[in-house]
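Step one of this worksheet: look at the structure below.
Presenting chain A:
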Amino acid sequence: MADGLILDAVDIRHRDGRGLVSLNTGIAPGTIVSVMGPSGVGKSTILAAITGTLPPEFRFSGQISLNGRVLNSLAPERRRVGILFQDHLLFPHLSVGQNVGFGLPRGTDHRRGRVADALAEIGLEGFAARDPATLSGGQRARVALMRTLLAEPEALLLDEPFSRLDAELRGKMRELVFDRARGRQLPVLLVTHDVADAEAAGGKIIRLAPTS
Partner candidate 1 sequence: MSSERAVDAQSSRLSLVPALTIAVLIGPIAAGLTGTVLPAFGLLKVGGGGALSLAPWSQMADEPGIARAAWLSVKTGMISAIGALVGCLLLIAGWHGTRAFAALERLLSPLLSVPHAAAALGLAFLVAPSGWAARLTSPWLTGWERPPDLLIVGDPGGWALIAGLMAKELPFLMLMSLAALPQINSRERMQVALSLGYGRMRGWVLTVLPALYAQLRLPIYAVLAYAMSNVDVATVLGPTAPPTLSLIVLRWMTDPDLALRAPAAAAALLQLALVLGAIGLWRGGEVVAARAAQWAVETGQRGHAMTEALARGLGLSIAALAGVSILAGLASQLIWSLAGRWRFPEALPSSFGLRSWDRHGPPALDVTLATLGLAALAALIALFCVLGCLEAEHRRGRNLGRLGLLLLYLPLLLPQITFLPGLQILLLRVGAAQGFWPVLMTHIVFVLPYMFLALAGPFRAWDRRYATVAAGLGSGREAVLWKLRLPMLLAPILTAFAVGMAVSVGQYLPTLLAGGGRLVTLTTEALALSSGGDRRAIGVWTLALTLAAWVPFALALVLPRVIYRHRSGMRGG
Partner candidate 2 sequence: MKHLLSAACLAFAGAAWAEPDPTDWDAVLKEAQGETVFWHAWGGATTTNDFIAWVGERVMNDYGVTLEHVKLTDTADAVSRVVAENAAGTDEGGAVDMIWINGENFIALKDAGLLFGPFAEQLPNWELVDADGKPVTVDFTVPTDGFESPWAAAQVVFIYDSETLENPPKSAEAIADWAAANPGRFTFPQPPDFLGTTFLKQMLFELVEDPARLQEDAGDDYATVTAPLWAWLEETTPNMWRGGRAYPQSGPRQLQLINDGEIDLAVSLSPGEATAAIANQQLPESARTFVLDAGTIGNASFVAIPYNANAKAGAMVVANFLLSPEAQLRAQTPDILGYGTVLDMDKLDGADRAAFDALELGVATLSPAELGTALPEPHASWMTRIEKDWRERYGVAN
C-alpha cells in the first residue's frame, strides 16, 4: 500500500441523500495538497471526515488511508492526524507549556525538557508558565503548531490556519508550517479560500465548485 494520505473515492452526502462533496486524491509524504472553494462547499467537512468527527447529519462513503492504515472505522484519537484551525484554539485553562505538551504520550521521558525545546524552537523560550491569553496572534499560531507536531502525527490538516494573521506574519507562519511538515515528511491537506496560501504551498490545487 502507498505511503501518505489517500482519499479514495471519498463522497460526502447529506443524510437525505443530497450530495455535498466528493474527492479522490493522494497526498505523498512531504507534499501539500490545497483545497479551495467558496464557503459552504464542504471544505471543512472533508477535514471532519478525515479526523473522524463528521457530524451525524452527513453520510460518508469511500476509503481514507494513511501510510497504509485504513482510517474509516478508527476512533478519532487513534488516527494520528493533527489539525490546525484559524483560531489556534489553545486550551485557555492550561499554561503555554501544558498546551504544547498536551499531545505527548503518557510516560514520555523528559517532558519538561521536550516542551522547553519545542518552545525554544519557535522563539518562545521561557514561555512555558505563561497564560496563553497573553500571547500575540503569531505566538499563538506557533504554539498551536508545536502542540500538534509534538504529538507526532502522521498527517497534518490545515483549516485556514493563516487567515487571522496580518500579511507579514502570514508569510512567516506559512513558511514555518510548511518547512516543519516537509521536514517531518508529513502529507499535508490545506483548506483555504486564499489563493496566496495555496500558491505558497506549491503543491496540487483542487478547486471545489458548489454541487448543483
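Keep in mind how these were chosen: all candidates are chains of the complex that A comes from, given by their letters.
By definition in this document, contacts are C-beta pairs under 8 Å (C-beta built on N, C-alpha and C of every residue); 3 or more make two chains touch, one makes a residue touch a chain; residues count from 1.
Computed from a prediction, not measured in an experiment: that's the story for all the values here.
Between chain A and the candidates 1 or 2, touch in this complex occurs only with 1.
Looking at the complex, you find that chain A touches candidate 1 at residues 48, 51-53, 55-57, 75-83, 85, 87, 89-93, 95, 102-103, 105, 131-134, 147-148, 151, 153, 157.
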